[in-house]
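Apart from one protein chain that is not included, each protein chain of the complex appears where it belongs.
Read from first to last, the chains carry the letters A and B; within each, the first residue is number 1.
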């Protein structure tokens, strides 16, 4: 099964043409290390999941949002590298969850992003990770995920 | 035009002697990757921009603060490397904005830091980026920006 087939099997499509506005870019590469910009749960031009966990959305919403962020990271990597087969290892994910202090499970949200990486790359998809709740995110997004990949 | 001349043309001076307190240092280098400590908008010893966006300061204030943070990153890199000409690429910026949940444009703040990098290094100044709002920052600073550079 190809990486994309494994993701399709869980109902997840890797987006094409993920871009970045302004003076930043979706990814940079140096010495075999790919830095991927923080991704929010956009589908096309729309931010599909907006809101703060513990205030106006649920853990389930945030997990769905995190999954889209992860798929976008894969989209960026595929566009940059030509093929996801060039990814040797997911080195690190940083998961920012838009939440107030009542929500103490950013790890559970992050698990949804982590699962996508392992589904895509199997053992090479396991990674170091940080998960935190922040005060707000771009466009009110529910989750933002950045990544460092070995290629 | 030199890097410093391009920044002077937009009214921005790269500070000298940016230091770090305690047991941390302004930057570390490994395998051609320079890690620069999170910079707050200090001018000399004073934190020039203090406050929370959406509470007691504006987007314009935060953008000015972000510009100073970016200039300080360049100051650290120049002090560490001897010359900014040794910077091959800005790999990643992480932009933390001191804001409450009413402010959903940390990206607009981050753009001001990103612009400095592109002004300084042109195409090599484009970078991967994350921008988030946090609950508070050192000394009440409005913005903190850290960077990873290729040298």
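Please note the rule applied: contacts are C-beta pairs under 8 Å (C-beta built on N, C-alpha and C of every residue); 3 or more make two chains touch, one makes a residue touch a chain.
Source: prediction; values computed, not measured.
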item: Among A:4, A:79 or A:100, the residue in touch with the chain that has been omitted; value: A:100
item: Identified contact with the non-displayed chain, of A:62, A:84 or A:148; value: A:148
item: Sole residue of A:47, A:76 or A:135 that reaches the chain not shown, by the stated touch rule; value: A:135
item: Residue ranges of subunit B at the interface with the undisplayed chain; value: 20-28, 30-31, 33, 35-38, 52, 55, 94, 96, 100, 134-140, 144, 146
item: Residues in subunit A touching the chain absent from view; value: 31-33, 88-94, 99-107, 110-111, 114-115, 117-118, 125-135, 148, 150
